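This part shows subunit A:
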Amino acid sequence: ETTKERILREGRIVVGIHNRSPWGFRDDKTGEPTGWHPDILKAAFAELGVTNLEFQVTEFGALIPGLLAGRFDAVASGLAITPDRCKQVAFGAPDLQAPDAAIVLAGNPKDIHGYADIADDETIIMGAGRGSVVTTNAKAAGVPETRMLLFPDIESNLSALRAGRIDTALMASPTVIGLLAGNAHGLERALPFDVGQASTNFAAIAFRKEDVDLRALYDEQLAKLKGTEAFAAIMGKYGFGEAEAVPPGITATDLCNREP
Partner candidate 1 sequence: MSTQSDTIVDIQGLNKWFGALHVLKNVDLTVGSGTRVVVCGPSGSGKSTLIRCINGLETYQQGTLRLAGTMLGLNARETAAARRQTGMVFQSFNLFPHLTVLSNCTLALRRVAGRSRAEAEDIAMAHLEKVRIPEKAKSYPGQLSGGQQQRVAIARALCLNPRIMLFDEPTSALDPEMIKEVLDVMVALARDGMTMVCVTHEMGFAREVADQVVFMDGGCILDSASSRDFFGSAGHPRSRLFLEKILKH
Partner candidate 2 sequence: MTLIDIWLGILQGLGTTAAVTAYGLVFAIPFALAFGVAQYLTGGVARLLVTGVIEFWRSSAVIILLFVFYYALPVVGITLSAMTVSAMVLGLNAGGYASQAVRAGLQALPSGQREAGAALGLSRPAILLLIELPQALITMSPTFVNTVIQLVKATALVSLVTLTDMTFRAKEIAQVEYKPVAIYTALLLAFFVVCYPIALAGRWLERRVAAPGSRADGI
């Protein structure tokens, strides 16, 4: 019995999230797991009778190991598609465009509007998630490592920004949108933000490599879902618009083969 067959038979899928708004998190009011990827997954599988989504909440660093260890059937927590990750897991079709974005204190006191600004101003300290794609992009844009503080999670980044330990926190734009939709008073997104040469990231749900059939099924369902009212509603729910929509023709395979 493959994972796909088991999921269809039981009507249940185990999903790993790392508790990150808006990607996949527990709604503090209802206590129910929710978020962009869980909603997509729910919508995609609903008509197949898979209505029972069981969520496992863990740390970001444990998501892929957990998937590979069979602790979850899928990771629905905002993983970006990168060639390195493609060696470990199989990504479903990209569902969201995630350009790098910057959060700053309200009023943008250091006037940050791109990687170049950060690289040029010696006094700016930048924060980012440990091992996140933005660090690679920032380095490529000439930001020295001595002016980068890497934190294990988003809270630490925001706490550090608030505490004045960093001047800006770099993360994917959907994350920024999600954060600012909440109660992050006194913070704002640095707009516009010029990422320079950096290529845009695309997020997707990840499966195990051996579950080819499961991924195929998901891709099929997602294709049907895209363009529907329901999909647009989910986009709207999290405040995503045109800038975040995936342009047609971009596939996971292409992204996997992209030069790093």
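The criterion applied here is as follows: a residue touches a chain if its C-beta (ideal position, glycine included) is under 8 Å from a C-beta of that chain, and two chains touch if they have at least 3 such contacts; residues count from 1.
Selection criteria: all candidates are chains of the complex that A comes from, given by their letters.
For clarity, every value in this text was computed on a predicted model and none was experimentally measured.
Enquirer: Between 1 or 2, which touches subunit A here in the complex?
Expert: Selected candidate: 2.
Enquirer: Provide the residue numbers of subunit A that touch candidate 2 in the complex, in ascending order.
Expert: 19-21, 25-26, 28, 56-59, 62, 65-66, 68-71, 153-155, 158-159, 162-163, 179, 182-185, 187
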